[in-house]
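One chain of protein is taken out of this complex; the other chains stay put.
By written order: A, B and C. Residues from 1 in each chain.
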Amino acid sequence: MIIITQPTATEEQIEQIVARVQAFGVEAEVSRSESRVIVGVVGPEELVREKLLANMPGVEAVVPVAKPYNLASSEARGAASIVDICGVSIGCDSAVALICGPCSVESREQILSLARKVKDAGARLLRGGAFKPRTSPYSFQGLREEGLRFLAEARNETGLPVITEIMDARDLPMVERYADCLQIGARNMQNFSLLKEVGRSHLPVLLKRGFSATLDELIMSAEYILSEGNMNVLLCERGIRTFETATRYTLDLSAVPILKAKTHLPVVVDPTHGVGLRAFVPQMSLAAVAAGADAIMLEVHDTPDVAKSDGQQALVPETLSKLLPRLRAVANAIGRDL
Amino acid sequence: MIIITQPTATEEQIEQIVARVQAFGVEAEVSRSESRVIVGVVGPEELVREKLLANMPGVEAVVPVAKPYNLASSEARGAASIVDICGVSIGCDSAVALICGPCSVESREQILSLARKVKDAGARLLRGGAFKPRTSPYSFQGLREEGLRFLAEARNETGLPVITEIMDARDLPMVERYADCLQIGARNMQNFSLLKEVGRSHLPVLLKRGFSATLDELIMSAEYILSEGNMNVLLCERGIRTFETATRYTLDLSAVPILKAKTHLPVVVDPTHGVGLRAFVPQMSLAAVAAGADAIMLEVHDTPDVAKSDGQQALVPETLSKLLPRLRAVANAIGRDL
Amino acid sequence: MIIITQPTATEEQIEQIVARVQAFGVEAEVSRSESRVIVGVVGPEELVREKLLANMPGVEAVVPVAKPYNLASSEARGAASIVDICGVSIGCDSAVALICGPCSVESREQILSLARKVKDAGARLLRGGAFKPRTSPYSFQGLREEGLRFLAEARNETGLPVITEIMDARDLPMVERYADCLQIGARNMQNFSLLKEVGRSHLPVLLKRGFSATLDELIMSAEYILSEGNMNVLLCERGIRTFETATRYTLDLSAVPILKAKTHLPVVVDPTHGVGLRAFVPQMSLAAVAAGADAIMLEVHDTPDVAKSDGQQALVPETLSKLLPRLRAVANAIGRDL
Partner (left out) sequence: MIIITQPTATEEQIEQIVARVQAFGVEAEVSRSESRVIVGVVGPEELVREKLLANMPGVEAVVPVAKPYNLASSEARGAASIVDICGVSIGCDSAVALICGPCSVESREQILSLARKVKDAGARLLRGGAFKPRTSPYSFQGLREEGLRFLAEARNETGLPVITEIMDARDLPMVERYADCLQIGARNMQNFSLLKEVGRSHLPVLLKRGFSATLDELIMSAEYILSEGNMNVLLCERGIRTFETATRYTLDLSAVPILKAKTHLPVVVDPTHGVGLRAFVPQMSLAAVAAGADAIMLEVHDTPDVAKSDGQQALVPETLSKLLPRLRAVANAIGRDL
């Protein structure tokens, strides 16, 4: 952190700035030129409260130079991470993985049938919600443990590892008994109690970007999980809230190369929620692969017209089958498998 | 709900639309004019999945006519609600209440001293955080139960009822032992597990708007609490995230009259977080009172320059004392007390 | 401007940084501490291209310290400016002024009748559009010169100075013949050709904030006008575009105190466009006065239900008359007249 003083700062003001820096438990290093004095912080920058310095008399600007995250940053490791979910590798040079399944688990038959179909269509992981965060208390809230049991059964039959959302820290032991990867939904991206809890789980965590979270905030939320000891975190772009109403959210594909530059973590894209309209999901899936996504998460439903949630945006298995060769061709075009 | 068909819709398509409406367990009422057919839903609209109708062949548009919330809506009661917090009335024609205190409880001395000062300056309720939601896992996270104890002690000494944030459903019994009103923070506005839990508490709940939640989503989250039986909910505008960077958030004061038109619940404004800069908090507090807010929530700190969180935006007690007569004059100007 | 180098920057890199700074025609001042080197720019900062320095090897951060605007900044004058429009003073300690009138001039009778009514209701200036920027080419585009003539006639009869929008630089001589103050609409806030042209006019200019312009961009657009020699500029907040759909735009009242802190120019608020719904315009007008606005601009229409544009948001003269005493009471509450 560098504190730039105003040209008019007095010696007394500079002394107070230095004193406050030292009060945070770090060293202050003063350098003087003809027109102004600059105070550098030597020591762990997270001890220093930037905004309390910025308001002091004589201060022109305070410039943080350390990143606020350590474990997630690309500098923290020599290379991009690979997260392994029961034998499926995601990240770095691994093949782009398709994660498919319904929004909600609705019945045993539904999830077993769909799991087989998405496997045939090329999916390598199975997604499905047993706990559903719904805007309205009157909407379908999920099958809970029964849904988890059906998911586990579908995994056992197809071999597809299961990703499912957890909404409440109290459910962790139960969800861990059935799932292979935990999902933190967009609305819980800053539910810090939950983040800490899954940070102590042995399962990998797919962390969705809040729909109005900056990329730095997403990384800070990943840092919560990493700092509890769980190093298997996947970041997921799923659309941000903007003024545009033609789509449900605005899928921010620039998040892919930027997250991969800032962190070593794999990046997943969920075009289904980003666009919210079935007709445009294929094009955005192709674009996500071209942008460098390590995995693509797609809602697929047998009979989306009667789905209990989000039917309007789910693909049918046949569309997925037709899309697969094009996804693979785009992956190959940028030098990756799928 | 009204389904407008396309002029080109066939009789078969119309039959399918009617059949799907009926499959949701409600009646369909068909009306025909020369140029098109319109299908009305008769029965509880929440049973019908709008988006699944909108995608059907032959459908031009689907128009919901019922509000998605019942208990919160202004029609649900004859008049605006008053929420009583240990004898302090908020809402309807009650005097505008000031809710003041530090961002975080930092020590016993701090909160006792501040509680006395804000009381002297005109505050009628005390706020202070014992659990702090922080973007970084490395930032101060609050004194937890110790902080709650200090808050209760300050309440006992000053008589000011205490509002404090709860972040984790598992903490509810503990928080209920000390607090007079629960606060749900912006980041947890859609933590539905937590909403349901506080919906079963006997304490009133101050629900903050998520910084990218629409007003309808805020009301739906209130509906979660109300639908569990807790009727004492205060809605709080605290700034939304926009493209503007001159302020921390953009305080959306139009939320005040609109929430009061849509619901019967009292509306609180938190100018401190909305603006994020101490120098502009007084003007925005005056504007919030003029817009009709039922209470104003202000961060106040004895020595904001060394506060453990958010010091840059806290007022000192002296500023609050000077602001009070102007706040009261504005309240009087629109026919209210303060 | 201060260039902070990385701790690992080589001497060669520092020399290149210094060389590039000098290539912009300004001096570089190097200061060294133990852990890093800092390069300060001495000379007019606008000559230096910040982003071209930020990308250089060895650079950690580039920190601008000069404001990009000179003439508009609060430091440029000792005190807040007053803009005089035919004898009506706006700004500084002047009484808060009401600027009222229809969205569009629709006929001679309409504008004459309305001008009288808004004058009786307390307005001190008359607004009305003769050229209308409309999203659709098929909407009413204004009466053009005929509309200007009717406005001038209304001014002559009532004595209210006239503010009207100009959309095309080629119309300036014509508009100048009739109007007392030029309005630049939100959609033209960055129509730089037009800004330069009105910067050469003898008439004051009311500059509306673009609905997605930052406050700094608004000030930079004012700077275009000021830099051409026209010092009579009023800044107008009229709502910004956010994700919220309950209102037409989100009225950003924090713009008022911030613009008054950053610049010496008077600040006008247009609650009508900001909210877009007649029912909430009075509360937002009161809030705007409480926030410190120097003038309030309100759409008023005799028969808003049949207005040719924006009828849904216009007040009727009777509502304005009833609102006036409350506006005045709020102005008095903060120590101003109205």
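The rule is short, and it goes like this: a residue touches a chain if its C-beta (ideal position, glycine included) is under 8 Å from a C-beta of that chain, and two chains touch if they have at least 3 such contacts.
Quantities reported herein were computed from a predicted structural model and do not represent experimental measurements.
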Open item on the list: Looking at the full complex, which residue from A:Thr10, A:Ser35, A:Ser107 or A:Gln283 touches the chain that isn't shown here?
Closed with: A:Gln283
Task: Contact residue for the chain not shown (choose from C:Ser89, C:Ser212 or C:Thr319) - done: C:Ser212
Open item on the list: Even though one chain is hidden, which residues of chain B still touch it in the full complex?
Closed with: 2, 4, 29-36, 38, 40, 42, 60-61, 63, 65, 212, 241-243, 245
Open item on the list: To test your reading of the contact rule: which positions on chain C touch the chain that is missing from view?
Closed with: 20, 23, 46, 49, 51-52, 54-56, 68-69, 133-139, 167-170, 187-188, 190-193, 196, 211-212, 217, 220, 223-224, 227, 241, 278, 305-307, 310-312
Task: Those residues of chain A which, in the complete complex, touch the missing chain - done: 212, 214-216, 240, 242-247, 250-254, 256-258, 261, 274-275, 279-280, 283-284, 286-292, 326, 329-330, 332-334
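Throughout what follows, only the chains that are shown with their structure count from here on.
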Task: Chain copies touching (chain B, chain C) - same or different residues, decided at half shared - done: same
TODO: Among all other chains, pick the one whose mean CA position is farthest from the mean CA position of chain C.
DONE: A
Task: Superposing rotation of chain A relative to chain C, computed on C-alpha atoms, to nearest 5° - done: 180
Task: Euclidean distance of C-alpha centroids - chain A vs chain B, Å - done: 27
Task: Between chain C and chain A, distance of the C-alpha-averaged centres to the nearest whole Å - done: 39
Task: Shared-contact residues (touching 2 or more other chains) in chain B - done: 212
